[in-house]
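A protein chain is absent from this complex, but the other protein chains hold their places.
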Amino acid sequence: MDFSVLLTDLPTLVAVIIGVPAVLAAYIVGGEYLVRRLPDKARPSVRPWIWVAPALLLVTGFLVLPAIGTIGQSFQDNHGKFVGLTNFGNQLSGFPTGGSWIAIRDNLFWLIFYTLFVLAFGLLLAVLFDRVPYEKIVKSLIFMPMAISSVATVVIWKFMYAYQPPGQAQTGTLNAILNGLFHQDPRTWVQDTTLLFGLIPINNMALIAAAVWGIVGFSMVILSAALKGIPADLLEAARVDGAGEITIFRRVIFPLMMPTVVVVGTTLVIFALKAFDIVYAMTNGNYDTDVLANRMYKLLYQHFPSDYANASAVAVILLATVIPVLIFNLRQFRAVEARR
Amino acid sequence: MHKLWLKRSLILSFVAVFTAVACGTSSTQNAGSVKVMATWTGAEQASFMAVMKPFTDSTGITISYEASRDQDALLTTRVAAGNPPDLAAAPSPTLLTNFAKTGKVIALNNVIDMSALQAQYSPGWITLGEPLNDGKLYEVYSWVSLKGLIWYDPKNFQAKGYNIPNSWDSLLNLQQTIKSGGTTPWCIALESGAASGWPGSDWVKEIVLSQSGPTVYDNWWQGKQKWTSPEIKLAWQTWGQILGSGDSNVYGGAKNMAATNFGDGGTPMFQTPPKCYMHNQASFITSFFQSANASLQPVTDFNFFPLPDITSQFAGAHVVAGDAWSMFHNTPQAQQMLKYLQTADAQAIWVKRGGKISPNNKVSLDSYPDPLSKSTAQILVATKIAKYDAGDLMPADMKNAYWSAVLQFVQDQSKLDSILANLDSIQAKAYTS
Amino acid sequence: MASVTYDHVVKRYTADLTVVKDFNVEIKDKEFMVLVGPSGCGKSTALRMLAGLEAITEGQIRIGDRVVNNVAAKDRDIAMVFQSYALYPHMSVYDNMAFPLQMQHMKKDEIDKRVKNASRILGLDNFLKRKPRALSGGQRQRVALGRAIVRSPKVFLLDEPLSNLDAKLRGQTRIELQKLHRDLETTFIYVTHDQVEAMTMGDRIAIMNAGILQQVGTPGDIYDHPANLFVAGFIGSPTMNFVPATVDNGTAKASGLEVKLPKPVSAAKGTLGFRPEAVTDRIVDGGPSMKMKVDVVERLGSDQFLYGQVGSDQVTARVDPRMSVQPGDTVQLGLDTRGLHFFDSESEKALI
Partner (left out) sequence: MSVAAAAPSSSVAVAWSPKWITDRIGGVVLHIVVISLTVAWMVPAAGLLVTSFRLPADISNTGWWTALAPPFKFTLDNYSQMLSASNLGQGFFNSFMISIPAVIIPVTIAAFAAYAFAWMKFPGRDWIFLALVGLLAVPLQLTFIPVTTEFVKLGFTPDHLTSLGLPPFIPLWLAHAGYGLPFSIYLLSNFFRALPSDLFESAEIDGAGMLTVFFRIVVPLSVPAIASLVIFQFLWVWNDLLVALIYVGGTPNVAPVTVSLVNLVGSYGQNYQLLTAAAFFSMIVPLVVFLSLQRYFVRGILAGSVKG
């Protein structure tokens, strides 16, 4: 490795060390200076806008305007002609296997299983780890997959799911366990569409499992932080009152963590809707594992010329599914507001 | 006007902060540079840089090289945003042809030395670069590869007394002989992440070309020949004969084909006893052979024969593929570079490093570093009918559906009719947009 | 130091939610004023308006001669002790107390002097380096006080500062607060729902109910001359006896009691009120008397309370502890008319 670049790329280095903090500080101090110039009465109505302005500006530029463009595009063809709901018709016709239906079904699997598992594991690990003295070590270990890039995650899970014909020495961890411990024939985890417990195809579950493994550290860290925010005396009081640990969790810990659970849950639901990396790299939607984001990506970048019209319709379907989650959040938000 | 003001103030506000450091960082490159985007990474990237080194040394023009295997997304975005590289090389012309259609790439007729090109390239390669049939050259090929190579382990063949088949029938006989010896004749691996299925699609297009000839082949990829037509259906059925009923001719059957990465596809040939005797793949596969088993040596441990001709009328027909270049900015430096890349000298550099074959007649066969690449080059030179990879010429939707169809076909060959009918329905839409 | 004036102050959240209605009080300089009332009566809101934490809907609040309606909280020269103490958990005791002074850009040595002084007064010398979580409830409460003291504000606002302490500590702190008030010679405004705190600490008390100021006066004044039925019932423990009565010719008649009113009233119906200590075992000749059927006897050593029925009304009496009574007994008791009140049945205002 050659680190001589440290000396040559001076403008960037200076910008990072001095420039960026300076711009941020200048905005903050300048904004407050301006607010202070205002008459007393005007301040409370002006200040919030100064505080949220940079965020709104960036978000508008990078997300809002493209999203609006997408919504507009979803009602047009690729030459900009208004076509009403044609694109949505393309995506939503041919139930249950045509259009986007397979992707919608699989996104539903992701929505349920990914969210549930990540939330449940995260909560379980946060609560259990909170009670052992080597918490930091085990937390770091569970967190480690988060630090692995999605490219490497795919490599890892290819090793987990690797398949050799029956009778051969298995090179995949799962098949080795299945074969060695349970004396069963190896499975092609990523291609097998057999239903698991009559609920979900094995290959979808396999992809979800890989994603869950990679993200549990996320929910664990946030939920653990929330757990530590619960005053110890509340738990002690409950213990003194004779409550068992499970009761304490159910009646004291969980309700107090609820707002955080909602935040993590909402984020995970949205991550599930946007699931892409793992599916793209492992199956690209083959064997009925497609998801909306992958479908959209294919329409955009593996389609020449890019099919913006249909990709936009898929994206709008994806965005629309978020609305119930937002309504739930609004209610939660109002409830917290009312309590204080 | 308004935009200009915005641009200036945006930049000014940043300049204000950085004035202290914005002193004399002028990177003066007198000869200029060329921005290049391609998919060559790893060792291939090193080979490409080796190709460009004499160019930079002599002209002073530097190469700003951007490699990504996400080229589809990256180049599409760059072009749409109005910020494409000067030159781009793609492993398939689909993407570049699309940009030619939308007028994003520059016709090369006045950019490169056409007379030299015509003198040194066989006409097929030049025609391939004129996808719009408007007499304009949009793509030029620098390196190419030959598909339809059947790899085998000569020691295994010798041990069993198998001979290299010289006709389609003898190939079928050989696979029957191997099968009756208790071993599956073939190894096929279809898994390739986002592109899963393509190795099987190679089989089908090679069969189409050799069985039904170039006209059917061209009509087929151009969307004028239905998938359900007798010729195409026959090609799939012929591949079905190779696979055997229930994929019984293939090591591990359908499951293993679907689950095994194409790179690992040939390795069971080298186990003792071998799990299979033959593997159809392009020449790059040798690096995988050697990575999985470092002791393997070309010629003695692995060798190849070309897929035998099926219909004698079309004997010597081969499917080829190659790296196509297109130009997005007509700068003098990019012109110079493109002219350099079409020369035999430039192409020979990579040829010598291994892994590539040159389409340029002036590249001597002696440039090839090993017997295998040399014989590949010989076959290519002798090829009577060279046709570009049909999948890469199809619209992307069609290509993806083609790959998926391969995966479905190996799962259950009896569903061929419905698979082909589905491909027809996609064909009906894919070519119109 | 300064006086505080509430001048027709109104706090309205929505058109039909008015929590403080036409509030008028003048708090004198250096006075210890207690705002007392049941929870939700608007007393905290009144205090928060003065602190600058809530906007004033109508009317004026003045500190000294300055109208502070549009003055920011920090510029009002007040200090406030919160019910929750609101200590900054990440700062040491010292830093907690120094924080307001740092905000005034005071010099370091001056800050140090003031913090040390306050911590000496409050007995916090040994805890200056601790974080609030390492303190007991009483200590935290004193840190909260200290944070107010260091600023030497014109007005001291205390919002139920004792409600998180246990009974014993509360008694102690009450006394300490009064001492502090004397030492600091500053206007104190103290909000509480506890009438005992109000009675024991306030120079004057302002009683609020349902957003309306009921009565302002010294503790003695309010105890002896409650302005209405609410004040009479709210102040004093055990509470005043209330018996419904009709008035006929200057004589009030209840179910088990007849008493000649010391002063003529215009109403024909109302409520007789008399505190338990006005009901005695000594019967003055010709004075009113009553028969009580005793249900409960409470002996406190210094006092003896009898709870029982007089006619159909519940009455409490405070009698000589030496008097021997058993539950179930019927005793004859007298009534000291000097402590007699009569409230109008409609307006509930005190007529006597």
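All chains are identified by letter, namely A, B and C, in their written order; residue positions are counted from 1 within each chain.
We take it that contacts are C-beta pairs under 8 Å (C-beta built on N, C-alpha and C of every residue); 3 or more make two chains touch, one makes a residue touch a chain.
Since the model is a prediction, treat every value here as computed from it, not as a measurement.
Counted over the whole complex, the shown chains touched by the missing one are A, B, C. Across the entire complex, the residue among B:Asp264, B:Asp309 or B:Asp424 in touch with the chain not shown is B:Asp264.
Touch with the chain that is not drawn comes from one residue among A:Ala15, A:Ile104, A:Leu207 or A:Ala309, which is A:Ala15. Check A:Leu34, A:Leu58, A:Ala120 or A:Leu195 against the missing chain and you find that the one touching it is A:Leu58.
Touch with the chain that is not drawn comes from one residue among C:Asn24, C:Asn70, C:Gln104 or C:Thr218, which is C:Gln104.
Residues of chain A in contact with the chain left out of this view: 1-6, 9, 11-13, 15-16, 19-21, 24, 28-29, 32, 35-36, 44-45, 47-49, 51-52, 54-56, 58-59, 61-67, 69-70, 124-125, 128-129, 131-132, 136, 138-152, 155-157, 159-160, 169-173, 176, 213, 216, 218, 221-222, 224-225, 228-229, 231-232, 259-260, 262-263, 266-267, 270, 273-274, 276, 293, 296-297, 300-301, 311-312, 315, 318-319, 321-323, 326, 329-330, 333-334, 336, 340. For chain C, the residues touching the absent chain in the complete assembly are 51-53, 72-76, 78-80, 82-90, 99-100, 103-104, 122-123, 126, 131-142, 147, 151, 164-165, 169, 172, 176.
Residues 3, 6-7, 10-11, 14-15, 18, 21-23, 25, 27, 35, 37, 39-46, 64-70, 73-74, 76-78, 80-83, 91, 192-193, 261, 263-264, 267, 284, 287-288, 291-294 of chain B touch the missing chain (whole complex, contact as defined above).
The criterion applied here is as follows: only the chains that are shown with their structure count from here on.
Grouping of the remaining chains in the absence of chain A, by touch: B | C. With centres taken as mean C-alpha coordinates, the chain found closest to the middle of all protein C-alpha atoms is A. Of all chains, the one whose Cα centroid sits at the greatest distance from that of chain C is B. Centre to centre, using the average C-alpha position, chain A and chain C are separated by 55 Å. Centres computed as Cα averages put chain B at a distance of 90 Å from chain C. Rounded to whole angstrom, the centroid-to-centroid distance between chain A and chain B, based on C-alpha atoms, equals 36 Å.
For chain B, no residue reaches two or more other chains under the stated contact definition.
For chain A in complex with chain B, the residues that touch the partner chain are 10-11, 14-15, 19, 22-23, 26, 78, 154, 158, 161-165, 188, 190-191, 280-284, 286-287, 297-298, 300-307. Against chain A, in their complex, chain B makes its touches with residues 14, 17-18, 20-22, 25, 72-73, 76, 80, 94-95, 97-98, 101-102, 193-197, 251-253, 255-256, 258-261, 395-397, 400, 404, 407, 433.
Taken in their complex, chain A has these residues touching chain C: 40-41.
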